[in-house]
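What you see is the complex with one protein chain gone and the rest in place.
Chain naming follows the written order as A, B, C and D, and within any one chain the residues start at number 1.
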Amino acid sequence: MIVTAILAGLVLGGTYALIAMGLTLQYGIARIMNLAYGDMIITAAFLAFALYSGAGINPLIGLAIAAPAGFILGYAVYALMMHPLVARAKDRVSLETDSILATFGLLFVIQGVLFVIFGGNYTSYSYLNVPVTILGTNIAANRLLAFVLAVVIGGLLYLALTRTRWGTALRAVAVSPSSAALVGIDVDRQARFAFALGGALAACGGVVISMYQTFTAASGVVFTMKALIVVIMGGVGNVLGALSAGLILGLVETFVATYLDPGLTLAATYLIFLVILLWRPSGLFGRSAR
Amino acid sequence: MTTLLEISGLTKQFGGLTAVDGVTFSMDKGEVVGLLGPNGSGKTTVLNMVSGLLPPTRGTVMLNGETLTGLSPNRIALKGVARTFQLVRILPSLSVLENVVAALAFGRRRLWGTVARDEALARLEQVGLADRADETAERLTYIDQKRMELARALAADPAVLLLDEWLAGLNPTELRIGIDLVASLGERGVTVLLVEHVMDAVRALCGRCVVMNAGKTIADGRTADVLADAEVVRAYLGAEHA
Amino acid sequence: EDRKSVRIGYAVSKTGPNAGGAGITTIPNYVLWVKDVNDAGGLELPDGSKLPIEVVEYDDRSSAEEVVRAVERLATQDKVDFMLVPWGTGFNLAVAPLFDRFGYPQLAVSAVTDKAPEFVKRWKKSFWLLGGGHDYARALAAVLVEANKAGTINNKVAMISIADGFGIDLVTAARPAFKEAGLEVAYDKTYPIGTSDFTPLINEAKASGADTFVAFSYPPDTFALTQQSQVTAFNPKVLYLGVGTGFPVYFKNNGENATGIMSLGGIDPNNQENAAYRKRHEEVTGQGPDYWGSVITYASLQMLQEAIKRKGLDREAVSEELSTGTFNTVLGETKLEDNQLRQLWWTGQWQNGQFVGVAPANRPGASKVVLPRQPWKAQ
Amino acid sequence: MLEIGDLSLRYGQHLALDQVNLRAAKGETVVILGANGAGKSSLLKSIAGMVKPVAGSSIALEGRVLTGRPAHEIVEMGVALVPEGRGIFGDLTVEENLLLGAYAKRARNGESSRRAFVYELFPKLAQRRAQYANTMSGGEQQMVAIGRALMSAPDFLMLDEPSLGLAPVVVTELFATLRRVRETGVGLIIVEQNVKVSLSIADRGYLMEAGRIVGEDTAEALLRDPAVQRAFLGMNTETSK
Partner (left out) sequence: MNAKAIAAWGIAAAVLVALAFAPSYLGPYGIGLMIGIAGYVTLATAWALFSGPTRYVSLATVAFFGIGAYTVAVLSESLPYPLVLLAAAAIGLVVALVVGLSTLRLAGVYFVIFTFGLAELIRQLVTWYEVNVTGTLGRYIFLDLGPEDIYWQLLALAAVTLLLAWWIGRSRIGLALKVIGDDEVVAAHCGIDIARVKLALFALSAVIITLVGAIQAPRWTYVEPAIVFNPTISFLTLIMALLGGANRLWGPLLGAVPLFLLFEWLSANFPNHYSIILGLLFIAIVFVLPKGVLAFTEKLWKRGRAR
């Protein structure tokens, strides 16, 4: 039982971590609080669905289409919408305010377009819904895929961000854009890239999730908030933090459902989130400086 | 003279690093004491513990026989400790005047309204910023921000004033004005603990100096004696300044 | 006065969390009905003349405040002749006082409530067409008792429910109903909206040894439960899932594996009117109707249409007629009892690609329950 | 050669720089003197591309135009700035700060020997490689800022009050080092209140007042100039004669 609970929890947590990766890049590095993030996820989910049910394209190939598309979308959104805001922001707070307001608008636009194209209905299909047996427990292959992707992407990103000059430069942009320019970093390009990469990751998440989760054009907000919780709990801009926070939330949810009361799962995840923040006000891996 | 501020066994550890290690000294009322030491020797950390910004790992700070250790910064401020910061801390979105009024409104005197305004203007006058009272603080140059910070500290009507490299970055003309200002505070009975690397200022202002190195006190005594101390010269001044 | 049209207004959740429900049960039927009526020349009035329908529609964005204001707007600004209802129990209740105050009949469809008898007293022109939790629970209990007697299943039930109006209403009704029927509830848990992983619940239900698994769930959960039961090889002999089981997409996604799964609602597969309705629905709206609320929504509109034909645009008289008249709808002959529709399929089951009504078993057109359900087949 | 012609800068209504002309050659050390608010920092920031001068201003490096280029390109072209207030990456470690100092492509060659040089200059930094920069003491942060700028292998290094907050013994060492840096052919532009020390290593100096250049001369001449002595050297001209 306990092994089952642990495995189920990790796999569920993998989904949470996967959807949070892109946001932690967009917010942690490009400094854009992207409220439309979840809607980017849902857009990719619809894309995968349309490819699969409309053209019979396997969602794994859909992944290869959606990720670059997400990158391009993220790139375009940054270049067209965010760049002017970044350029005029006199400090971090005003950029945050502006990006909240602007992406709040973007959220409605994306949602509206999805409603017009796909309607408000529940959308679901199933792909790779086959059991994989690990330690005697059956796990759905599609969920396992999400977990593996989260761990692989998280690990690679972590290494890239901490072990390479390029990654250090990305973090420098997050820490202090004005100083970053002084050492020769093209802040705008790096931020645009980080935002676009975040878009690509959102798209990956969306495609994988669409294989096993029902979604509607309105589900974006749910994903945004879940991702935000994971990002904040892990520490803004910290990929390993997002990964661990996602896994912790998954484990908590599964354990509470198994041993306590399924009715309290969400209460417990919010509670653990709040407790962790009270214990470490800047998240698990966050640095205490503001 | 009566002992006003008494620091004993003050220690601060950051993880494995002992930044301040059993520092003990005291100051009399109206005294201007220099706190010197190489970079990273723990001077700012001492000030931070006195003003309540950091809790000490060990040791106590007493003001007028009252223990300050363990109190929150606002309580300590109300007991009469004011300070400036090594990296200036301004209230960027407020006006220069409001920056000073902030210390009056919640400080020991709790002034408000026109009284506070007049008092704030007087303090700004003292540091030479009266004509910029209504500008937004963030538009001031770095040095002017430092002046404003001093005006704010003065507005609190402190018994003890902690100055962390307040004179750094002034040109000689300005420095002379600054020195006179600090000296006049001492004459008016304000006790000043001065952290400074500008030796001209230290010589001109401080009757006594405490020198730290690697968290420990290595010298405490009359300025001239301390600055001639071999270890102080080696660790801090260098041959040229001796 | 010389009218050119009849103004029909409605506010419904086109966007937001409720859009998923409204988008399948409510909106397509409104669209279909308006098209059907207007294609036939319009709404017929007692004098035989016909007036086309002019629609005034709003999106309540799944907000209670918004639906209230939209209904006020429909009644007092747009001055529509009749109003159709929003989707959802909560929203139907939120607008009930307004329908009452402005004198509009309210044919509440997508609202499951045991309090309907009270409501019809409080709001005389309100009609409740989808029954209450007790109806569904008792019918299910009867099916289970029957199967237990036949030795098909043991008398243990594992039951989960969503922590939302619908789930709670049903589960609070199911507990006494099952007890009364001599069934033992071996597992009984509630889960919050937004739960995406049901593995722990399925594992617990499996471990409880019950042959019957009942989930009073919403569509996303229904779909997820189906998928996850397959992965974990969870094969209860009776599988009863909540809203969403009767969606056409459910069969599309699960194919043969859907067979034997039970839920609320159903149809009489031999009712030709209904079959024709389903076909037309698919042609006009591009999607099939669900097997529970859709047809009732459409029937309620037909009742309104017929009442107008009999009584004209006088809302008072139309309400009276709805309450006392007998109507021919896609459900067959339909008559309200105490302003409520009681001829409903309380339990249905997927059989041969259709979701057919199995309870009440004695109602004409009922199909026979087939139990146990076949174990999952690899797809 | 770094040439600045008719450089003007506005902050809203306020004219912070007014037709400034200045030049500095490679291997030359130039000191800019001026009272508080004279515009010294603004001048360095304009050259570094951190603020945009008004049209008609010209900044050129070896004949190539710098005006209007973004800050990161200017670094790539060989002009580095240690800004007022340090501008280090607080949430990164000392080592990462230095790593980023060598971010510009021009700085990749010889990175490790330059790093060794910086660590030799400031042994404290070598000890504290892994410490987060914002937990360093004020003077230590200043060392990080200077070290980082040295890492970018500049042709011209601009320092805005580099001695601010450094202990006397470190200041002495710093200027000795700057002399060594200059000998490697780097041009230095220094804004300093510690006029005596800075003029002692400088070739030439400029005097600024209210956004204008009001004087220019060799370092020795400036050191002897009574007006300069009065204003910047803290000497009373009467007694010093």
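The criterion applied here is as follows: a contact is a pair of C-beta atoms (placed from the backbone, for glycine too) under 8 Å apart; a residue touches a chain by one contact, two chains touch by 3 or more.
A quick note: this is a predicted structure, and the numbers were derived from the prediction, not measured.
A.B. asks: For the chain that is not shown, enumerate the shown chains it touches in the whole assembly.
C.D. replies: A, B, C
A.B. asks: Touching the absent chain in the whole complex: find that residue among A:Ile41, A:Leu106, A:Ala146 or A:Ala242.
C.D. replies: Answer from the full complex: A:Leu106 touches the omitted chain.
A.B. asks: For the full complex, which residue in A:Ile2, A:Val116 or A:Leu135 touches the chain that was left out?
C.D. replies: Spelled out, the listed residue whose C-beta touches the missing chain is A:Val116.
A.B. asks: Consider the whole complex, including the chain that is not shown, and state which of B:Gly9, B:Pro55 or B:Pro92 touches that chain.
C.D. replies: Of the listed residues, the one touching the omitted chain is B:Pro92.
A.B. asks: Over the whole complex, note the residues of chain B touching the chain we left out.
C.D. replies: So the residues of chain B touching the unseen chain are 51-53, 72-74, 77-78, 82-83, 85, 89-94, 98, 101-103, 105-108, 112, 152, 156.
A.B. asks: Spell out, residue by residue, where the missing chain touches chain A.
C.D. replies: 27, 33, 81, 84-85, 88, 93, 96-98, 100-102, 104-113, 115-116, 221, 225, 228-229, 232, 236, 261, 263-264, 266-267, 270-271, 273-274, 277-278, 281-283, 286, 290
A.B. asks: Mind listing the chain C residues that contact the chain we can't see here?
C.D. replies: Within chain C, the residues touching the omitted chain are 14-17, 57-59, 61-66, 68-70, 72-73, 75-77, 89-90, 93-94, 96-97, 115, 122, 163-165, 168-169, 172, 190, 192-193.
Going forward, only the chains that are shown with their structure count from here on.
A.B. asks: Centre to centre, by mean C-alpha position, how many angstrom separate chain B and chain C?
C.D. replies: 75
A.B. asks: Counting only Cα atoms for the centres, state how far chain A is from chain B in Å.
C.D. replies: For chain A versus chain B, the centre distance works out to 47 Å.
A.B. asks: So in the complex, the part of chain A that touches chain D is made up of which residues?
C.D. replies: Within the complex, chain A contacts chain D at residues 165, 168-169, 171-172, 174-176, 178-188, 287, 289.
A.B. asks: What part of chain C is in contact with chain A in the complex they form?
C.D. replies: 13-17, 19-20, 22-24, 27, 62, 160, 163, 189-192, 194-197, 199-201, 203-204, 219-220, 223-224, 227-228, 230-233, 244, 247, 249, 253, 287, 378-379
A.B. asks: Taking the complex as given, what residues does chain A use to touch chain C?
C.D. replies: 1, 4-5, 8, 11-12, 15, 111-112, 115, 119-122, 124-126, 129-131, 138-140, 143, 212-218, 222, 250, 253-254, 257-258, 261-263, 265-267
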